[in-house]
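Yeah, one chain of the complex is gone here, protein chain that is, but the others are all in their spots.
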Amino acid sequence: MSAITRAEVAHLARLSRLALGDDELDRLAAQLDQIISAVARVQEVAAEDIPPTSHALPLTNVYRPDEVRPSLAPEQALAGAPAVEEQRFRVPRILDEEA
Amino acid sequence: MNELVGRTAAELGALIAAGETSAAEVADAHLDRIAAVDGAVGAFLHVDPDNVRAQARAVDERRAAGEELGPLAGVPIAHKDVFTTTDMPTTAGSKILEGWRPPYDATITERLRAAGLVIIGKTNMDEFAMGSSTENSAYQVTRNPWDLARIPGGSSGGSSAAVAAYEAPLATGTDTGGSIRQPAAVTGIVGMKPTYGGSSRYGVIAFASSLDTPGPFARNVLDAALLHETMSGHDPRDSTSIDRPVPPVVEAARRADVAGLTVGVVKEFAGSGGDDGVTARFTEAVALLESLGAKVVEVSCPHFTYALPAYYIIAPSEVSSNLARFDAMRYGLRVGDDGTRSAEEVMALTRAEGFGAEVKRRIMLGTYALSSGYYDAYYGKAQQVRTLVNRDFDAAFERVDVLVSPTTPSTAFPIGERADDPMAMYLADLWTIPSDLAGNAAISVPCGLADDGLPVGLQIMAPVLGDDRAYRVGAAVERALEDRWGGPLLAKAPDLAEAAR
């Protein structure tokens, strides 16, 4: 039984904003299936009572004071932009209020 | 080969400080070497000789003006293309960032400049640091100076190759799953992954934020320590940076002894499939440590074998989020914006074209591991494994001062051999990954040549903030082996034919 279906791979590609062709989806489906089956080994050892670790070191409470620092000049901020208009980043039309 | 190019960084710094040579002369010698050999090696993505000479002149002027400069002032350094630089493009080896000029310097870039190091160029890397061979670069192949048909390791393969090919005495790298130690091992040089948070990530294009650790490459342990000290230390712009003094790494590298130390050999690694040649050199290195006065014991770290699968969940999960920003809106590549397509479509087309196969694979894998319904079974479990790996290290370091293993299970493999087999490629990081998950310090130092004549690395793992201990043991091994060999291992590397300029 495969760990992941072709349809799931297509769904992941949409979630990941990757416009993949059928060939690429097929190839990825096979590779992801192999990798996911391999990494599923983590399920063998992790018992319920083991706390998760999200950070390499147990630091807490790192804050900076509320002080204003210089911003970039707008020319710098926009220098790498694919398209600029009226000192703003010009982007293709947006489909809905929120993706 | 110019005599200056063969010098260590410490020697070059001293010669420049004494006025016996200048930063400008040293820079020129290295630019000549790059011009001669980089066509074959392919370590650099970007070298701008005018900019390099201007940097070198500025250092000479600072010194002439009486400025107190550090021990590496005037020394050239190859800078991994993952660090932002205002005066050079920064691409992270990806098409999606082709030609991007960052408007800011990484903290480490700033520190290199402040210390008077001369950034001689930006080095090739696996795209977004994902890979163990540098074959995943969108731009070019980098070759191992020991055998140009073989990989220089990865992801920091441009940096390891540059140092091993005498194109620079020092280089920066980043280690997420072994991306400093593995390339150092397969090119016969020294590579150090500092304690996570010991060196700033600000301005390092993120791969996996909870693992990424910048660190030094050099041809010897002392040079690595000098660079480590220069580039490390607390950075208020990185919330995960440790607000503590840098461990005394230079002093430890000079001390170079193992008297009274207990060295642990990880039992679980022994049976996990290293090549014979690698295993033989490792066994000799352990015997050497014992002969130098260390006590050697076997320790069990039962969860280390789960580190690799946990890593290949955690790192891709973070990747899927970290690389979302490459969306064609604010910088970098934009594909398919013909005035009719939506932003969403343009994003998807750009990302499909701008990212390479490995990056896409990991984005997809991470998206899967974090998606609802799978989070607990994958990301959640991997985080628990991370706890178990930490506990294994804690228990081990109660008994021993350092742990040792081969850095990587095999010597440099031929270019193309594993390119279509992701799982085989992932195995290169089998023994380096545990220290990335736990955030502790680990160094790779050369420990000889395998039967195939290629370098083998010894990995020395020390506790969190025990970076100095890794250097101390590494330097002791280096000193003893160099005595035995009558010089550095790299002296055994074949001469790179210097092409006519």
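Observations on the model:
Per-chain residue numbering starts at 1, and chain names A and B are given in the order in which the chains are listed.
Everything below uses one rule, namely that a residue touches a chain if its C-beta (ideal position, glycine included) is under 8 Å from a C-beta of that chain, and two chains touch if they have at least 3 such contacts.
Basically, contacts and distances are computed from a predicted model.
One subunit of the complex is not drawn; among "Aspartyl/glutamyl-tRNA(Asn/Gln) amidotransferase subunit B", "ABC transporter permease", "Xanthine dehydrogenase family protein subunit M" or "Recombinase A", its UniProt record names it "Aspartyl/glutamyl-tRNA(Asn/Gln) amidotransferase subunit B". Residue-wise, the contact with the chain that is not shown comes from B:Val204, picked out of B:Ala165, B:Val204, B:Leu226 or B:Val278. For the options B:Ala106, B:Ala129 or B:Leu489, the residue in contact with the chain missing from this view is B:Ala106. Although one chain is not drawn, the whole complex shows that of B:Met347, B:Leu388 or B:Ala475 it is B:Met347 that touches it.
Within chain A, the residues in touch with the undisplayed chain are 14-15, 17, 54-55, 59-72, 74, 77-78, 85-94, 96-99. Taking the whole complex into account, chain B touches the unshown chain at residues 83-84, 90, 92, 97, 100, 102-104, 106, 201-206, 208-210, 236-240, 317-318, 320-321, 324-327, 329-331, 339, 343-344, 347, 367, 370-372, 375, 379.
Rule of thumb we're sticking to: only the chains that are shown with their structure count from here on.
Chain B has its Cα centroid 24 Å from the Cα centroid of chain A. Touching chain B in their complex are the following residues of chain A: 4, 8-9, 12-20, 24, 28, 31-32, 34-36, 38-47, 50-57, 59, 62, 64, 72, 76-77, 79-83, 89, 91-95, 99.
Contact residues of chain B toward chain A in the complex are 100-101, 103, 195-197, 210-211, 236, 239-240, 242, 303, 306, 309-310, 312-313, 320, 324, 327-334, 337, 339, 341-349, 351-352, 355, 360-361, 363-365, 367-368, 371, 377-378, 380-388, 390, 422-423, 437-439, 464.
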